[in-house]
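All protein chains but one are shown at their positions in the complex.
Chain lettering (A, B and C) follows the sequence in which the chains are written, and residue indices restart at 1 in each chain.
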Amino acid sequence: MNILSMMSNLSGMKRKRNTSKQAEGVLVALMLITLFASLRYDAFLSEYNIMTFLSYNSMFILIGLGMCFVIMTGGIDLSVGSVVALSSVVVAHASPYGIEVALPVGILVGVLAGAINAFVITKLKIVPFIATLAMMLGARGMALVLSDNQSVQVSWDSNFTQFGLGKMFDFIPWPIVAMLVAFVFCWILLEKFAFGRHVLSIGGNEEASKLMGLEVNKTLFGVYILSGALAGLSGVMLASGFGAGQPLEGLGWELSAIAAVVVGGTLLTGGLGSITSTLLGAILLGLIFNILNFENGLGTISFSAYWQSVIRGGFLLVVVVIQAKVINSKMRRTEF
Amino acid sequence: DLPALEKKDRYKVGFAQTESNNPWRIAETKSFKDTAASCNWDLVYTDAAGSAAKQVSDVDSMIAQGVDVIFLPPREERPLLPAVLRAKAQGVPVFLVDRSVDEKVAKAGRDYVTFLGSNFIEQGAIAANWLIEKTGGKGLILELEGTTGSSPANDRRKGFDDEIAKHPDMKILASQSGDFARDKGRKVTETLLQTYPNADVIYAHNDEMAIGAIQALEAAGRVPGKDVLIVSVDGTRDALQAILDGKMGVTVESSPFFGPLACETMKRYANGETIEPWVRVTDRVFTIENAAKHIDEAY
Amino acid sequence: MNHSYPTEAQQGASLSSTLSNDGDLVLHMKGIHKHFAGVPALSDAELKIKAGEVHAIIGQNGAGKSTLIKVLNGAHKHDEGDIYFMGEEVSYASPHKAQMAGISTIFQEVNLIGYRSITENICLGHEPKRFGMVDWRKAHAHARETLARFGLELDVEQPLSTFNIAIQQLVAIARAVALDARIVIMDEPTSSLDEREKEVLFRVIKELKASGVAILYVSHHLDELFQICDEITVMRDGKTVGQRAIGDMTKLDMVAAMLGKDPEEIARGGATNFASTGRASDQVLLSVENLEGAGALKNVSFDLYKSEILGLAGLLGSGRSEVARAIFGLDSDLKKGEVFLEGEKMDFTDPMAAIEKGFGFCSEDRKEDGIIPQLSVRENLTLVLLPKISKYGLIDESKERQLVTDFIQRLGIKTASMEQPISQLSGGNQQKVLLARWLVTNPNILILDEPTRGIDVGAKGEIQSLIRRLADDGLTVLMISSEFEELVEGADRVIVLQDGHSIQALANDQLTENAIMKAIAQETRHPVA
Partner (left out) sequence: MNSSTLAESPKPKVPTVGTKIASQIKNNGALWAFFLLLVINILITPNFLQIQTLYVNLTQVATVAIVAIGMTLVIASGGIDLSVGALMALAGTVAPMIFLSDFGVANPELGLFVAIVVAISAAGIAGLFNGFLISKYKIQPIIATLILFISGRGIAQVLTNGELQTFDNPSFEFIGTGRVFGVPVQAWITLVLALSIAWVLKRSIYGRFLLAVGGNEKAAELAGVPATKVKLMTYMVCGLLAGIAGIITTAINSASDANQTGQLMELDAISAAIVGGVLLTGGRLPSLVRF
């Protein structure tokens, strides 16, 4: 071993597996908050609260996972909220045929939206922000047209609502099961498959990836389709868990998803990211709503809706500043 | 098979507001908060910020906290069904407030106790009839709709349009959503006035949009109340003032002050009474004749 | 078609193709034209390569070498012309397609992914798989093996960005070589390598050659061509002006062909005026004492005299760049050590403070630390100068244009106009703009990290003369270069770094390439007196 290698190895030692650190940070925050909440509120750790909380947040976790992939390529997908709405509307129309039909249909809606996004981004060379902004408007318009501006009644006679409201083994709500499956799928995709590596490489340096012979466009198609598909699945949950296709739901969900990804420590510039910390980030952000509701229930103070948004912003500020400190201290040497 | 409500001195009451972005909702929330003090409630208040899904989740967290009853203004008719059904399954009686849910799936007296609220269709019809009487059945109308898909928007349009349809000399030139908001109402009116400069009536689904329309008219050099007659619903202070200033013709009241009614209805239910499926709120009509008298109690 | 040097008549020998028969060509590009927004980059370029041959392309900065390569591997689409690869006509739509077909490229700028590990960078696009999943154990082993060929033993699981640019360059080379290609294209592969690493590269090139792989080699270091190349194609202004076997050419011929001049005329012109004029004063301007930390530094001390050109020599990773960065205030984690400017202690926390004190620093990584890609040549060139040519925050544009015109001419920057985005310039011309960015500010102390990297021989001479003239006028220069020849020729003194220690200072008669090499190779370390 020559001197050069030796020294390089030493200096390289400073940054070992960034992403696991990333997850640790969020996990600790999550545990502290949970501990605080379980001590303060009686029913916080009740089965009912845990299950309904996770079940509701499954929709956000799903689009967060998709968003994580998109962001790791250095892109963004603003259309997810609208795609959720569109999928829920389409699925509501398909609900009489049962979940066996509705589920694939909903995912297909998302796949199509994602494919269009990818086409506009890769072939027409329109930046992701604008391309998906257009899809955000387009999918929302489509949802309104297909629903005649109103919530679409789902069929309560078929097994459709079982997916959103039923439980596996009478214990775990199906949305949670679906979310966990999607999580494991995404994790394996990122960590174990070449696809995941390509996603990270493109985010790290798109031009270099191209010059190194990666089929960048193919990978981008995969990523936007994945994001769309997860949004589609989320739409199925929305329709079957709330009994209606909702053309106006999902406003601002894209921002929650982005926030979840970033709170999880993933870089918006792409190239670095973690599926696990995105999951934890989404849960962390969802928890703040849950906690605010419980706090109001204590009867000591009753926050107005306005204070709630101030508190949410403040919470985000604290989390993000802490993350930034952790990340900046880790990356300082590569700054210049 | 409705869950019963035991008689207690003090109740833990959930109020799951849908959003707080307009004066009407704010007045409604205030009414519940005030009532909490007078009616001996521990109020659990949540705000869904305009998301039906979050509202369901808010109801869930109330159930988890073990509230005795829930007052729920469902944001939309259908997506809130699961919240109603779940509360019932967990033994918590639900009172719907100001908007209802789809009757095909959930019924008053079976799934929820009752619906407290106005008749939006009737509000639209009252506004229409006042207009017909005032103009002698003639007019070219621009309609500013409320939030797309919400039941007040749907019903106020239905009530109004059905009455107007009976008069061949009245015509609704255009109908567009102003989202129940002043600014949006102004912008929509500005745009519509260009296409339909001949319009002489504006019907707004709420007072906020009506005020926006007045501003648009003034900016365009038209005289509201004279060139263009304005009809609306709600009965806010600004609207009553506009009536007094001669800028607006009528506003049909849609009272947000549900607190006292909620307290009373709940007590009746706890006493074992069977509650009628729709506890109606009677709405007044404000015109130049009575506006001065009521402006101080308006919100 | 007439591919011949203008000097043909004097030499009395035809310089056209030395190939007897086109049958054994592995690659033949002919009549290649390429325009960028109407400006021609290639006009009638031709290239013929045989299997198992090391084929060099030489030419001035902007002659079209990199463009020709990018046309070949599908990064650019050509407007006109034919490419035959192994007898078949081809035209690749993307580097991916070319790579699949057996054309593997090392680009001029290091094009790898910093956040990803070495393994990922080496295996990207062709990861070893098991059950459809990446087989990481195999991948790491493959990466280690590949690097071992270059005598490197690195922790392949580390992100690439934790290694310096030389290692990154080697990884890029290793990756391309490991791809199992028929042609390996190397666009200035040695521009960030030192002598020893170059030897390793040459060894690998010879191995490849022996196994029948053709190598297309672009370099401005004409001397090294004699060590490895068989054939040389010369390009000028987008045209191929001729091809010859290396044995038939001298260095002077090469330069003449590149510039389109008569060799004798060039010989008459003599060497550059880089050589020390002995005018450095004996007044210490900057003294560096016991620098430690910042990644690689253990103990570095030296003095910089006013108006001298001081060279920093050493192997890759010896810490030369780190010294430069530390002086300029770029490394916040210095453990120990001080820098004095005329006796006053300097403690810069950011470049602005250093610039204010009259320092300038031209980094070795021109893509990451140098150019602002979408800004024009003008805007890039005057970036540091701006505050000096502005009043009340407004830029004096006529002055700006005048200065820019002046420098474009002085350094021979080849650009369509001063408004052309710098990213569209050839690598060497970008480097010239970056040098000009600092030269135009008239700094007191200029730190140059590999300043002539990627610059052609002609321009190099001019830049060196310019630096010397400025030094004579009072500029003090600290210059890092991997070319010992350049140091010996131009520097007044040279400090040799080894493994983060400053071990020796060489001046006057002692300053020879041999002496530098000997100093680097010696085991014991003594601090500079």
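By our rule, a contact is a pair of C-beta atoms (placed from the backbone, for glycine too) under 8 Å apart; a residue touches a chain by one contact, two chains touch by 3 or more.
Since the structure is predicted, the reported quantities are computational estimates derived from the model, not experimental observations.
K.L.:
Could you tell me which displayed chains border the chain that was left out of the figure?
P.N.:
It touches the following shown chains in the full complex: A, B, C.
K.L.:
Out of C:237, C:368, C:489 or C:513, which is the one that touches the chain we can't see?
P.N.:
Only one listed residue reaches the unshown chain, and that is C:368.
K.L.:
Among B:20, B:150, B:206 or B:232, which residue is in touch with the absent chain?
P.N.:
The single option touching the absent chain is B:20.
K.L.:
Thinking of the whole complex, not just what is shown, which of B:12, B:158, B:187 or B:267 touches the missing chain?
P.N.:
Missing-chain contact among the listed residues: B:187.
K.L.:
Counting contacts across the full complex, list the positions on subunit C that touch the omitted chain.
P.N.:
Considering the whole complex, subunit C reaches the absent chain at 31, 33, 35, 37-38, 44, 77-82, 89, 91, 330, 350-352, 355, 361, 363, 368-375, 379, 383-384, 386-387, 390, 393-395, 397, 437.
K.L.:
For subunit A, enumerate the residues touching the unshown chain of the complex.
P.N.:
74-76, 120, 124-131, 133-134, 137-138, 140-141, 144, 206, 255, 258-259, 262, 267-270, 304-314, 316-317, 320-321, 324-325, 327-328, 335-336
K.L.:
Tell me where the left-out chain touches subunit B, residue by residue.
P.N.:
Residues 20-23, 26, 174, 176, 181-184, 186-187, 190-192, 194-195, 208, 211-212, 215, 218-219, 238 of subunit B touch the chain absent from view.
Here is the rule we use: only the chains that are shown with their structure count from here on.
K.L.:
Go through the assembly and pull out the chains touching subunit B as well as subunit C.
P.N.:
A
K.L.:
Whose Cα centre is nearest the centre of all Cα atoms in view?
P.N.:
Ranked by how close its C-alpha centre lies to the overall one, first comes A.
K.L.:
What is the distance, in whole Å, between the centres of subunit B and subunit C, each centre taken as the mean of its C-alpha atoms?
P.N.:
73
K.L.:
Please report how many Å separate the Cα centroid of subunit A from that of subunit B, as a whole number.
P.N.:
Those two chain centres are 35 Å apart.
K.L.:
At which residue positions does subunit A touch at least two other chains?
P.N.:
If we look for residues of subunit A contacting two or more partner chains, we find none.
K.L.:
Can you check the complex and tell me which residues of subunit C touch subunit A?
P.N.:
75, 94-96, 98-100, 105, 107, 111-116, 120-121, 124-125, 127, 129, 132-134, 151-155, 158-159, 161-164, 166-167, 175, 197, 295-296, 315-317, 325, 330-333, 369, 499-500
K.L.:
Can you name the residues of subunit A that touch subunit C in the complex?
P.N.:
The touching residues are 1-5, 7-9, 11-16, 18, 188, 192-194, 197-198, 200-201, 203-205, 207-215, 271-272, 332-334, 336.
K.L.:
What residues of subunit A sit close enough to touch subunit B in their complex?
P.N.:
Interface residues on subunit A, with respect to subunit B: 41-44, 46, 48-49, 52-53, 56, 59, 144, 149-154, 156, 164-165, 238, 241-244, 246-249, 251, 289-290, 293-294, 296-297, 299, 302, 304-306, 308-309.
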